[in-house]
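The complex is shown incomplete by one protein chain, all other protein chains being positioned as in the whole.
Labels A, B, C, D and E are assigned to the chains in the order they are written; within every chain, residues are numbered from 1.
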Amino acid sequence: MSDHPISRFLVPEIDSLPEDIKERVLAMQEKAGFVPNVFLVLAHRSEEFRAFFAYHDALMEKDGNLTKAEREMIVVATSNANSCQYCVIAHGAVLRIRAKNPLVADQVAINYLKADITPRQKAMLDFAMQVSMDSETVTEEDFDILRGHGFTDEDIWDIAGITAFFGMSNRMANVTSMRPNDEFYTMGR
Amino acid sequence: MSDHPISRFLVPEIDSLPEDIKERVLAMQEKAGFVPNVFLVLAHRSEEFRAFFAYHDALMEKDGNLTKAEREMIVVATSNANSCQYCVIAHGAVLRIRAKNPLVADQVAINYLKADITPRQKAMLDFAMQVSMDSETVTEEDFDILRGHGFTDEDIWDIAGITAFFGMSNRMANVTSMRPNDEFYTMGR
Amino acid sequence: MSDHPISRFLVPEIDSLPEDIKERVLAMQEKAGFVPNVFLVLAHRSEEFRAFFAYHDALMEKDGNLTKAEREMIVVATSNANSCQYCVIAHGAVLRIRAKNPLVADQVAINYLKADITPRQKAMLDFAMQVSMDSETVTEEDFDILRGHGFTDEDIWDIAGITAFFGMSNRMANVTSMRPNDEFYTMGR
Amino acid sequence: MSDHPISRFLVPEIDSLPEDIKERVLAMQEKAGFVPNVFLVLAHRSEEFRAFFAYHDALMEKDGNLTKAEREMIVVATSNANSCQYCVIAHGAVLRIRAKNPLVADQVAINYLKADITPRQKAMLDFAMQVSMDSETVTEEDFDILRGHGFTDEDIWDIAGITAFFGMSNRMANVTSMRPNDEFYTMGR
Amino acid sequence: MSDHPISRFLVPEIDSLPEDIKERVLAMQEKAGFVPNVFLVLAHRSEEFRAFFAYHDALMEKDGNLTKAEREMIVVATSNANSCQYCVIAHGAVLRIRAKNPLVADQVAINYLKADITPRQKAMLDFAMQVSMDSETVTEEDFDILRGHGFTDEDIWDIAGITAFFGMSNRMANVTSMRPNDEFYTMGR
Partner (left out) sequence: MSDHPISRFLVPEIDSLPEDIKERVLAMQEKAGFVPNVFLVLAHRSEEFRAFFAYHDALMEKDGNLTKAEREMIVVATSNANSCQYCVIAHGAVLRIRAKNPLVADQVAINYLKADITPRQKAMLDFAMQVSMDSETVTEEDFDILRGHGFTDEDIWDIAGITAFFGMSNRMANVTSMRPNDEFYTMGR
C-alpha cells in the first residue's frame, strides 16, 4: 500500500467502525483482495456511508437492460469529464473486468466517441454526458433518441440515475482528495 | 392542485407504496399540508427513494455549525446554477421559512454575491459553487479560506456534501421534469 | 422600505431632479404605489435616464404581435441568465401581473424549457437566449424557425431589441448593484 | 458603395425619414462624407433610432476623464469579443482617428493585453471585458482596482455604460446583419 | 520600424544566423520588402525554426483544391478565435493580397458567418473552427458535410492540418508576445 494520504479528512480504523459498516468493508476486502479507499474515506461519516452504498447498490446491482459493463461505461465517461481521479481509475478497473476488454476503459474515459463500443452505447453516453453537463436541456426529444436505440424509459432513468449519483461521488472524491488504490491501475489489463 | 404532470415517469398512488415509504409520505403531508412532489416522483423507485432520503436527512438534519437556513442557501444557489426548477422553488420556500426572511431565497438564487447575507455565508457559497461547477480545482487553499471564516473541516464536508447531493437531485429533477408544487411559490413570503 | 443601499453610486433626491424626470418618477410612484429603484438609480445621470426610458418605452409599450406578458418573459429569462437580481425580481413581478399567472415568472427565470408556456413562446425564448448569449451565430435559419411559429420579421426585431436592451440594463444593474424594491417580491403572487 | 445588403430588414430611403432623423443622417453624411450604415439600418424604427442615438451621445460625447480614444477602445475590445463586424470595423476607424494611431484599433480588437496602450488603459479594458462577459461578478474590489489607476466612480460608470450600450448595439448589429461601410476599413490607417 | 520589442525572448541578429536560416530570412526580405517578425522571433531556436517552416510550406505551398486565399481564410478565422495578434494581422494582409479583396480579412477575422465568401467557404471555416475549438467532436458526419460541398478527403486533411499548425503557431506567438510588423496593417487595403 502506498504511503500517500487517501483523504484530506480523518480516516477511521476498520476496527473502530460500526458493526454493519465493518462487515461491508470486510466483505469487500474478501472479494477484491483489498479495501477500496472509497469505503474508508466515506466511513468518516457512518450515516452518509450507509445511504451512499444503499444508493449505489440500488443503481448498480439492479436488473435491467443495461449490462454491468454499460453501467461502468457511464461512470468512467462522466467521471473523466469531472476530472475525478478515484472514479476513473477504480471504475476503469471494474469496466475492464466487466467488459472483459482491457482497452475499453481508457478509450471511454478519454473520448467515448472513438471507443470500441456500439452506436447504442454511444447514444447512452451522449445522454449521460448531457445529464452530467447540461441536464437542464433534456427534453422529450432526447428520450426519443434513446428509445430509437431500444432503451426503455426505465433504462433512461438508470442512465440518468447512475450519472447523477456518480456526479455526486465525483464531487466528494474531489473535495476529499480521495486516492485510488494502487491495485486498480492494473486490474483487468 | 395543478393538472400539469409532475414527472415524465409513472407516479405511484400513495396507497400502492411500500409501508415505510407511505409512512414517510404521509408524515410529510401532515407536516407541510401537502405532499411535495419530490416524494411522489422518486417513489417510482422504492430502493432509490429510501437511499435518497436517508442521504438527505444525514446531510440536512444533522448537527453542526451550519444553520438550517445556511444549508438551504447552498441548495438554492447551486440549484439555480443547475437550472433546476423544482429545487430552487421548493428549497427557496424552505429557505425563506428557515431564515425568517422573505427576500433571501430569490436573492441567493439569482446572485448570492448581492444577497443580504454575511461575508462568511458568501465564502460558504463561493465554495459550494466551486464544488458544483469545478470540483476538480479544489485545493488546500480553498480549505484555508473557509477556515479563515471559522468553518471547521467537518463544516467543509457538510458544504461539499450538500452541494454534491443536490447536484444529483438537480439532475434527477431535470431528467424527470419534476414539477414544483404550486404551494411552494408563496410559502414564507 | 429596506435600509440597504440601492446603488453603489449617489442616488439623487426626487426633489432635486430635473422637472421632466421628476414627473416621470412621480407618475410611476402614483401608478405602482412606490418608486421602483431603477428610476432613482439611473436618475444619477439625467441624459442617460431620458434615453434609457425612451428606449424602454419604444420597445415595451409599442404595438405588435408580442403580448406584454411575452415581452416580460424575454426580460425575465435573459436576466436570470445574466444573474441580474433587479431585473428578474422587478420584471418577474410585472410578468406575473401581465400574464395573470403567479407561477410563470419563477418558472421562466429558472428554466423556460419547463415553464407553463406555449411552444411558440419557447421558440421566442430560444431565440432571445441565443441573441443574449451568442448573437454572432444568428443566421437566416433562425429567422425561418421563428417565422414557422408565426412571428413576423417585425416581431423578431422586437424579440432581439428587448433582449439587447435588457442585456444593457442587466449590466448597468449589476455594476451599480441596483437593489430591487422589497415590494416586487410578492406582487402578483 | 458595395451592392451587398446592409441589413436583413427593410432600409428606409433617406427622403422618407422623419425630419429630425433625416437631419441627423444628413449632418453625419456631411461630416463623414458618407452615411454610416448604422444610421440607415436603425432608421427602420424611428422611436428606437432617437433613443439609441440620444443614449450614444450621452455616453460618447460627454465630458469626463476618459478620452474619446479611450471610449472607442472600450467599444472595439468588447465588440470583437461579441464578434460584431459592424462595431469593430466602424469604431476601429474612429479609434484610429481619435488616437491618431493607425495600429491601435486592430491590436485592441484582437488582444488588448498586447496592445500599445497604458497599464491604466489595460485596467479599463479588463473591467469593460468583465462587464461585457460576467457583469454578475463585479464587486467592490473591482472598483478599488480601477480607483488605484486614478479612475473616479463617474469614470467607472462611463466604462460600464459604454460597455453595456455597445453590448446592446452589438446584438442588434448581429441580428440585423448590419454591414460596415467599405469606407471604414481604410480610414485612419 | 517600431521600437517596441518583438518578442519576450532574445531575438538573434540576422548575421549571426546559420547559413540556411539566414538565406531564408533574406529571401523573405527580398520578396516582402521587410522581414516578417515571425522569422526573427522563431530564429531564436534553429532546429524548431527549420521544422516550423518546413511544416508551414508543406501545408501552405502544396497543390490541392483549396486556393491560397482559402488557406489564409482558415488562418485568419482560427487565429482571431485564439486572440493571436501576429497571425490575424500578418495573415490578414496575405489574405487581402491573395484574395485581391481589401475587405475580406477583417470580415473573416471578426465573424466569418457574415463575410463576403461562398457557402462552401463557410462550411470550410465551420470545420476549421470545430477542429480548433472542439476537435474531439469530429465525426464521420462532419466529413460528409464537407464532401457535400465538394471537398475531397485530401482537402479535409488540408483544412485540419492548416488549422492545427496555426493553432500551434498562435500559441507560440501568444507566449513569445510576437509583434506584427507595422507594414502588415496596410498591405492589400
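Criterion: contacts are C-beta pairs under 8 Å (C-beta built on N, C-alpha and C of every residue); 3 or more make two chains touch, one makes a residue touch a chain.
None of these values were measured; they are calculated from a predicted model.
Colleague: Can you list the shown chains that the omitted chain is in contact with?
Modeller: A, B, D, E
Colleague: Of A:V41, A:L66 or A:C84, which residue touches the hidden chain?
Modeller: The one listed residue touching the chain not shown is A:C84.
Colleague: Residue-wise, where is chain D in contact with the chain that is not depicted?
Modeller: For chain D, the residues touching the absent chain are 111, 113.
Colleague: Given the full complex, what residues of chain E touch the hidden partner chain?
Modeller: The list for chain E reads 8-9, 44-45, 47-48, 50-52, 54-55, 57-59, 62, 82-84, 131-132, 135-136, 138, 140, 143, 153, 156-157, 160-161, 163-165, 167-172, 174-177.
Colleague: On chain B, what residues meet the omitted chain?
Modeller: Listed in rising order, the touching residues are 136-137, 139.
The rule we apply is simple: only the chains that are shown with their structure count from here on.
Colleague: Could you tell me which chains are in contact with chain B and with chain C alike?
Modeller: Of all the chains present, those in contact with both chain B and chain C are A, D.
Colleague: For the two copies chain C and chain E, what rotation in degrees overlays their C-alpha atoms? Round to the nearest 5.
Modeller: 120
Colleague: Can you give the whole-Å distance between the Cα centres of chain A and chain E?
Modeller: Computed from C-alpha means, the inter-chain centre distance equals 44 Å.
Colleague: Between chain B and chain E, what distance separates the C-alpha centroids? Give it in angstrom.
Modeller: 51
Colleague: Quick check: how many Å separate the C-alpha centres of chain C and chain D?
Modeller: Distance between chain centres: 23 Å.
Colleague: Which positions in chain A touch two or more other chains at once?
Modeller: Residues 136 of chain A touch two or more partner chains.
Colleague: What topology does the chain contact graph adopt: line, ring, star, complete, or other?
Modeller: other
Colleague: Name the touching chain pairs, would you?
Modeller: A-B, A-C, A-E, B-C, B-D, C-D, C-E, D-E
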